[in-house]
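What you see is the complex with one protein chain gone and the rest in place.
Right after this comes chain A.
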Amino acid sequence: MRILTGNDLKSGAVIWWTGRDWSLHVEEAADVGEHGEAVLAAEDGARRVNGGYIVDAEATPEGPRPAHIKDRIRALGPTVRPDLTLKPADPTAGDWVI
């Protein structure tokens, strides 16, 4: 599957395209198929995303898992500071990245 990511213009937070809006959670990312470029162009123009790009991902029961480790680190947070990730209370969350 192919999903979209970028950073929120004002906050810089990593965001994922849900099909209607942007979410902080990669689990909510939608498969955009061949429409990624068009969505990004519209969203960039509307200043709802900054530096958007298309990511290859694997569909899993827990949601999309980006193919590249860089995007998995973006999705969760730094592997060296679990307390600063999106799942600070889950000690196993980092396993998903590696």
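Things to note:
Note that in this section a residue touches a chain if its C-beta (ideal position, glycine included) is under 8 Å from a C-beta of that chain, and two chains touch if they have at least 3 such contacts; residues count from 1.
In this section, contacts and distances are computed from a predicted model.
Matching "Sulfite reductase (NADPH) hemoprotein beta-component", "ABC-type xenobiotic transporter", "Nickel transport protein" or "Extracellular solute-binding protein" against the UniProt entry of the left-out chain gives the name "Sulfite reductase (NADPH) hemoprotein beta-component". Where chain A meets the omitted chain, the residues involved are 7, 9-14, 44, 47, 50-51, 67-70, 73-74, 77-81, 84.
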